[in-house]
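Removed: one protein chain of the complex. Kept in place: all other protein chains.
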Amino acid sequence: MKNSENGTSDNRMNFLGWKVDIYIGIWVILLLLTLGEVILAFLPFPKMALALGLIAMAVYKAALVGWYYMHLRYEPRNLWILAICPLPLAFILVLAVMTEFGWLVG
Amino acid sequence: MSSAIPVGDSHSEDHHDLGFIRTYIFSTDHKMIAKQFLVTSLLFLALGGMLAAMIRWQLGFPGQPLPFNLGAILPDTMAPGGIILPEFYNSLVTMHATFMVFFALMPLMAGVFGNLLIPLQIGADDMAFPRINMLSFWITPVAGAIMLASFFVEGGAAGAGWTSYAPLSTSGEWTGVYLGQILWLVSLIVLGFSSITGALNYVTTVIAMRAPGMTWFRIPLATWSLFVTAWLLLLAIPILTGGLILLLLDQTIGTAFFRPEGSGEPLMWQHIFWFFGHPEVYILILPAMGFVSEVIANRSRKPVFGYHSMVVAIVAIAFLGWVVWGHHMFQSGMNPFLGMSFMATTVVIAVPSAIKTFNWIGTLWKGDIHFDTPLLHAVSFVALFVIGGLSGIFLASAPVDIYLHDTYFIVAHLHYVLVGGSLFGIFAGITFWYPKMFGRMMNETLGKLHWGVSFIAYNLAFFPMHNLGVQGMMRRIYDPNQYEFLQSLQSTNTFISKSVFVFVSVQVLFAINFFWSMRKGKKAGDNPWDSNGLEWACPSPPPHGNFAEIPIVHRGPYEYSYPGREQDFWPQNEAPVESFGASTKPEHKPGE
Amino acid sequence: MSDAVLATIDRTPEPGMGVFNKKLGMWVFLLSEVMFFTSLIGSYIILRYAHPDHFAAPGELLNVNLTAANTFLLICSSVSMVKAFAAIQQGDLKGLQRWLLVTILMGTAFVSVQAYEYIMLSHEGFLPGLADYTAHAGGPLYGATFYVMTGFHGAHVSLGVLALIFVYIRALRGEYTVADHEGVEVIGLYWHFVDLVWIILFTIVYLI
Partner (left out) sequence: MNLSWIMPESVSTFGPALDNLYYVILVITGIVFVVTEVVLVYFMIKYRHKEGRKATYIEGSSKAEWIWTSATAVIVMALAIYSKGIWDEIRHPDMFPENAYELNVTAKQYEWNAAYAGPDGQLGTSDDIMSRNQVHVPVDQPVIVNLQSEDVIHSFFLPQLRVKHDVVPGRVWPIWFEATQTGEFPLACAELCGLGHYRMGGTLIVHSKEDFDSWLSEMQIEAEDDE
């Protein structure tokens, strides 16, 4: 019953031409991205651009974990819609309060 | 195991005799947990009422010793010679609101009715996670005990208001309350787990355990609103918990999240609190709206007017509730542009509220209205919610709020929605589902008397508070007579207090009725209100596992007075008679 | 489907999300966790935005290399967790046990490294409190937000390790099978979530 639900049939992915276990493939991507982040963080880029770039990378990594390791990829669509529903709220809260201090500081 | 969850197998051991402890104390049966919640939260409600009476004593008769020789009971740190001290007054206000909001109304809404109604109305045998459900209840008395203990520690109970604005709440230096404030924080952090575990159960149960045929648009409105409320709990409470933890660290280990000495931001606490706080007020009223919809439809023997838009309105209110929190902070020094966006979103909430209000009235229209106690409470809810909602419109208008903010107008507004709205809604709910819970009817005469006196005394007590606010009387003040311009308001305050004493006293009738009927009430039968919901399709009180056989749902919950039927109700699970002919069947509506 | 037909055959509950209850429950719980971490991480972002001078540049105070290694550990533990689940999906009980053990060990290692980091930092005078704060970087907000975020994350990892040990014991007793391994999947979700939070935390706390 489980197997059909989680669709283990396509458990391999194409990684630079090799067929590897999908979990291992994602693992390699995560590690490379982390390494990239650490290097990037110490390069002399403009601070804001760097911050945004790093956050984008982190979010991408987080999404990979959610999508593959937490199997959202194999779940019914409703579940991942449910899974992302608090994100807008989190976003609104942080952004609104930030504009508050932007106003005060500026 | 995918979608096919056989109903009835998840904890079949419960069908056996479980002995006293597991039946009454550590029960995993949702109905027993509902009753446990009911008794504890009514006790907290009574406590909150007592604290309110003391507040009103001070405001009505400032500087006079408390009656009934209470002064002899209370220690000198609270009320020497029976005269309430200012710091004790602040603790009274804070604890009144805390007990009412977190320990009375929230458990009454989600704890009692969430537990009682959700599984019964969707035709499940129990909650998805009965053990977590038990945990959810048992956390409440623990948290309550911590909160109660704070009265008895040195420095007294927390006194920074239920909003505990930083930096007042960050250090005992400002209030003289050290341990009390810490206990307040710890208690609410603990209580948060109760809400989250409860909400998790409700959400999962509604999503996954609906009986066959119980499509989304056949779910009764009480369950709908409890479901949406559970979402609000689930996503709002953790924000509060996080904030409380930061505040606790400021109090105890001297961090500076909210303390300006270390460049912390006091306003950030307000944002965190109200980001939770506004969804919270809808947590406190949405379920009541659900009960009222059920009661009005049932007692006027008519379908709910605009069932679909009622559902949409619940969801819309909940959704908008997330983006209006700033309306509590218009005068806090908030960015004025941000203030404007909050004003816009706030007034928009009037729209779904209007839909609900007018739909309730539409439900009464051309009905066959039976004046039983639940209906009287439900209609009072509508009448009073309108007042509270409309006073909210004044506050939503940021310029008018400049004047009205932190005056008694706010106190009037919040009690109209919370007492006139939520509490009357709860009375409607309790009187309506009491027979299902206890198998007996409540006494009608006592019930009507309680309703009548309550309704009048309530309005006499709280309506004049609007006028106090318009005259400029601030809230949370121990003695308004300190201000010359408020001295002329003393007679109004005294009148309000006297009305409150009537209101509080008459609640004794409810308590008597509640306990008396449990033993002596008329036997109820399965379906005393000729109702359609699945909860009425099982015995009163329902046995373990609820339904002898999984009910199958054939229609929506509000098929009252269906044309061509002899009976004026049509239970959701009643199998259609084949010979009835296709035309008489309520068809599936679009979206089902 | 006509009501009559419904009455006779379709006795299954309404479909809901199409996943089993425990999994749905765990997801719903994780959503509330998202909001909890939002309040902590959000406070950090806001305070940092309002008072940039309180915070040190990456590497100035915090040991990025050590934590990068620690991040590596946690990511590895996530892959071992998912391998454990994949193993029992195939009915490979031995594989499940092996991968679970690896996960537990790496989780423990993560917490230990974090404890070590805390000790080092506190020796340097990097503390959360206003009064006992001596590290030169900026002001007390840095320490306070740092310890709260990483501390609550560490607590989540520790709880996860305890839960994993519980699952591991059950696995040793052979209580999971191809057909029944809900527990592994559910605890896996929690574990990956904690990893996911760390990925975000590592970037915004150590690298920005």
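Labels A, B and C are assigned to the chains in the order they are written; within every chain, residues are numbered from 1.
Simple rule for what comes next: a contact is a pair of C-beta atoms (placed from the backbone, for glycine too) under 8 Å apart; a residue touches a chain by one contact, two chains touch by 3 or more.
All values derive from a computational prediction rather than experimental measurement.
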Visible chains in contact with the missing one: B
Listed residues B:H278, B:H405 or B:H554, member touching the removed chain: B:H405
Residue, one of B:I361, B:I456 or B:M518, that touches the chain absent here: B:I361
Per the touch definition above, residue among B:P67, B:G81 or B:P336 touching the missing chain: B:P336
Sites on chain B contacted by the missing partner chain, in the whole complex: 85-87, 90, 159-161, 165, 167-168, 174-176, 260, 263-267, 300-303, 305-309, 331-333, 336, 339-340, 343-344, 347-348, 350-351, 354-355, 357-359, 361-362, 364-371, 379, 382-383, 386-387, 390-391, 393-394, 397-400, 402-403, 405-407, 464, 466-467, 470-472, 474, 476-480, 482-485, 488-489, 491-492, 495, 560-563, 568
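Convention: only the chains that are shown with their structure count from here on.
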Pair of chains joined by more contacts [C-beta pairs], A-B or B-C: B-C
Computed distance of Cα centres, chain C from chain A, in Å: 14
Contacts with two or more other chains, residues of chain B listed in rising order: 1-2, 235, 239, 265, 268
Residues within chain C bordering two or more other chains: 17-19, 24, 28, 31, 35, 38, 46, 50
In the complex with chain A, residue positions of chain B that touch it: 1-2, 235, 239, 265, 267-268, 271, 275, 322-323, 326, 334-335, 337-338
Interfacial residue positions of chain B with respect to chain C in the complex: 1-5, 7, 124, 128-129, 132, 196, 199-201, 203-204, 207-215, 234-239, 241-243, 245-246, 249, 253-257, 259, 261-265, 268, 272, 550, 552, 554, 575-576, 578, 585
Parts of chain C lying in touch with chain A, wherever the complex brings them together: 17-19, 24, 27-28, 30-31, 34-35, 38, 42, 45-46, 49-50, 58-59, 64, 68, 71-72, 75-76, 78-79, 81-83, 86, 89-90, 178-179, 181, 185, 188-189, 192-193, 195-196, 199-200, 202-204, 206-208
